[in-house]
Each structure stands twice: as structure tokens, then as C-alpha cells.
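A single protein chain has been omitted from the complex, and every remaining protein chain is retained in its original position.
On to subunit A.
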Amino acid sequence: MAIDILMPALSPTMEQGKLAKWLKKEGDQVKPGDVLAEIETDKATMEVEAIDEGVLAKILVSDGTDNVAVNTPIAILAGEGEDVSAAASKGPAQGGGEPPPAPGPSSPQPAPVPDMQAEGMTDRPAPSSRTESDQPVAQPAAPSVITSRTSYNAMAEIPEGTELVNMTVREALRDAMAEEMRRDGSVLVMGEEVAEYQGAYKVTQGLLQEFGAKRVIDTPITEHGFAGVGVGAAFTGLRPVVEFMTFNFAMQAIDHIINSAAKTLYMSGGQLGAPIVFRGPNGAAARVGAQHSHDYSAWYSNVPGLKVIAPYSASDAKGLLKSAIRDPNPIIFLENEILYGQSFPVPKLDDFTVPIGKARIHREGKDVTIVSFSIGMTYALKAAQELEKEGIDAEVIDLRTIRPMDTETIVASVMKTGRCVTVEEGFPQSGVGAEVAMRIMENAFDYLDAPVVRVTGKDVPMPYAANLEKLALPNVAEVVQAAKAVCYR
């Protein structure tokens, strides 16, 4: 039976495009994977591959035609043993120049490789092998299913012409807390050594002097206890910023973070929430051994009821911490000790905030998408520079927020590049990279030209020896290698 080959879309927003060139002519034998034609829009060019075997019976839209609507039949393929001229004379199966409805399970088989799935994944039919009873009952759409596929424009966060000043991540975090404490009397900071000592890592420097001991509170070494005290205070509407000297010590307090802070809003039917920020350095510093080097990004990102933020730059650290303090939900704010001393340009604005849940395209590129966050960005950005020298144009996405994850920005990028590498210092199993890869499978599988590759910390407790520690962490060469691998280079 004759098969209509339809005009494909390069992106979810594409409605029409140019049929630039036919690479096969009428009467040619075609097998799956053969490139039939090239189409282009103002943004990109794409090859249309055959997925069926047959003879190209008739070309319906000729070379160089502009404004061809997505899903318009552009050619007819005669199936095996079918009379080519009969197929050709039949014309498009769905008639005329009107674009047929989006391809579904029973509509003519679309030839182009990218499966349009224009309205998202919820409509996707279950594999036929599953029986009715296997299928989940009708459920409300899960929040992870994306509804749009446009990447977020982080540039719009900073108005044009804004003066930028260089400051360290440490200063940016301090300024964020100080600004929010000036704005709102219910904001307070508590933790070990946050007041008189000025912060174990000097992040709370000067806060005691400005706000006094009532609002900047040195706690005993009692993580489980003060995490619970913080959550209890937050239940009443105070906005505690609870500092853990490192998130490794928050393991003592994780019951309150998860069972008390994250779940109470749900368990109370929406009555009682905890507007609290748990912040502090997370992940490996240098040569501090296994118990002080754990990256908890994936752990906390597993928990509904939490938001998990892991900024890289000083400006994101500041803007996101201010947003976190204002947010009515419990927030895990994962900092990194090595980044504390690094300087970045920060907008000089009276009230600069960055929205939670939005990734930032740190570097635009077309060949491969590198997704990372926090200190992983240092490897990702250096790798992008290396790759550029080798002619690979990498797009680097800084997730900034791990939960809720900005799936739209990742997917839009992967639809453009067709390739993805994730970079994180955490462990591989059930890591953030694993989650990113799954979301790409769920939302952009047909756009992938290679499997997603993860670059992670090695699957071992962090060793102390300098050489072993170096081996345990990801590095730039691994990212470069992974990017080349997904580009088949």
C-alpha cells in the first residue's frame, strides 16, 4: 500500500518550512535510513530520512518550495510489490494541500524520522503488547510532562544596561541574606558558627553586627535538633535560613527536612507549610575524605515537596537565594565550597532575583547539549572551549534548579542538537544525569542521534589520597571525550 511522506517539523513551534532539496528522484529505490530530502527553516536544516522500504513513486512538492506546512504530504512511496505508477496516480492519500491531522497510530505512516508528537506525551499510545489491565488508570497529568518546549530566556532576568560588579559567590550569598533580612523581619539565620564566628566559611560575615543575636543565631552542634526547631518555627510563619556547616551533617537532620518540612503541606491538605531554606556547602571540597564530600543533589531532588537549588555563578547564587527565602516552600540550597571564592559579574540592582525552576543556557551551540549545575559547570564550560577548537559547537545548560527541573529548556536544546552529555560530581546511580537522560527519552527520544552519556563522580566513596580523589571526580577530558562520543567523533 502506498505511503504518504509528510513534511516534518524541526521544532515543536515550527508550522512550515522550505523543502530545500530532493536527494532522491522519482523511481528511485529507497530503503530505511536513506536521506530523501533536506528541509530548512530560518533556524536550522534537517535531513528527511526514509523509514520504509519502497520506490519513490511521486514527488508532490518540488525542490525549493517555500512555506510547506508541517504534515503536508510531500511524496508518495510505493510499497514492496506495488505498482509504482498506480501508486503515483492515486495522489496523496489524504487529498489536497490541506495538512492532515497530526500523525496518530492509525494515520498514514509518516516517513520523516522525527515523530512529531505535537501535543506532548500524554497522548502517546501504550505499546500494543501491554494489556488493558496493565495500563494505569486515567490519572491527572503528572507535572513532569512538559506542555511547551521553548527554552527559557535567562538573559531577560537582567535588564539591558544594568551595571555589573564582580563579587565572589560567598559575598553574593551574604548580600542575598542581608537584603532579605532588611526587607522582612520574619527572616532569621541559624546554624553552627553563623554569628560570632561569622560563618564557618564566612558566608554569614557581618550579619550578626547588622541584625543582632536575636536574628542571627549560633546553635549548639545539634543538627537534628535545630533543623526541627527551624521547621517548627517555619510552621508558624517565620522564615528561617538554616545553615548546615556542610550538607554532610544534614544527614543527622534529614528526617526533619523530609518528614517534617517536605511532607506537612500535603499531609495537612494544604493548611500548613514550612517556608524554610536549608543551605550550606554540598559535595566535595578538597582532600576531606568520604564523610565530608558527598553530593546530595540527587537525594533531595527525589522528594516531592522540596525545591532543590544548586547555583554555579555568584549572580545566580544571589538571585536564587533571595527567591528561595521568599518562597513559601521548603528549599534545599546546595552551595559549593570551592565556588565560594570564585568571582562573577553580578548585576547591581536594588532587588535582583532569579526565578526558581528555570535553567540558563550559559553558552549557545548547535552540535551537542551539555547539561550541568553547580561546580559541574566548571568542567562543562572548559570542555566546551576545548570542543570548539575541534570544531564541535557545544550548548551548555546550567540547570541552576534541580527540582523542579526545567525540562523544557533541556528538551528544546536536545531537539536542536540531537545529542546530550550530563555532568555532575555526584554518584552515577539514580543521579541527576540519569534523570536528565530519562526526561530526554520521555520528551525527545526521536530527536536523539546518540544515546545520552553521563559524566559523574565515580561509584566509590571519596578517597583521601590526592591522586585517587582526582580520579574519583569528573574532569574536563572526560566531558570532552563524552561529547565527542555522542557526536561520533
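To be clear about the criterion, a contact is a pair of C-beta atoms (placed from the backbone, for glycine too) under 8 Å apart; a residue touches a chain by one contact, two chains touch by 3 or more; residues count from 1.
Keep this in mind: contacts and distances are computed from a predicted model.
Visitor: Just by its UniProt name, which of "Amino acid/amide ABC transporter membrane protein 2, HAAT family", "ATP synthase subunit b", "ATP-binding cassette domain-containing protein" or "Pyruvate dehydrogenase E1 component subunit alpha" is the chain not shown in this complex?
Guide: "Pyruvate dehydrogenase E1 component subunit alpha"
Visitor: Can you tell me which of A:Thr264, A:Asn282 or A:Thr353 touches the chain that was removed from the display?
Guide: Among A:Thr264, A:Asn282 or A:Thr353, only A:Thr264 touches the chain that is not shown.
Visitor: Which candidate, A:Asp255, A:Glu364, A:Glu390 or A:Asp446, sits in contact with the chain we can't see?
Guide: A:Asp255
Visitor: Looking at the whole complex, which of A:Gln29, A:Gln209 or A:Thr222 touches the chain that is not displayed?
Guide: With A:Gln29, A:Gln209 or A:Thr222 as choices, the missing chain is touched by A:Thr222.
Visitor: Just the residue numbers, please: which parts of subunit A touch the chain that's not shown?
Guide: 139-140, 142-143, 188, 214, 219-220, 222, 224-238, 255-256, 259-260, 264-273, 304-305, 307, 328-329
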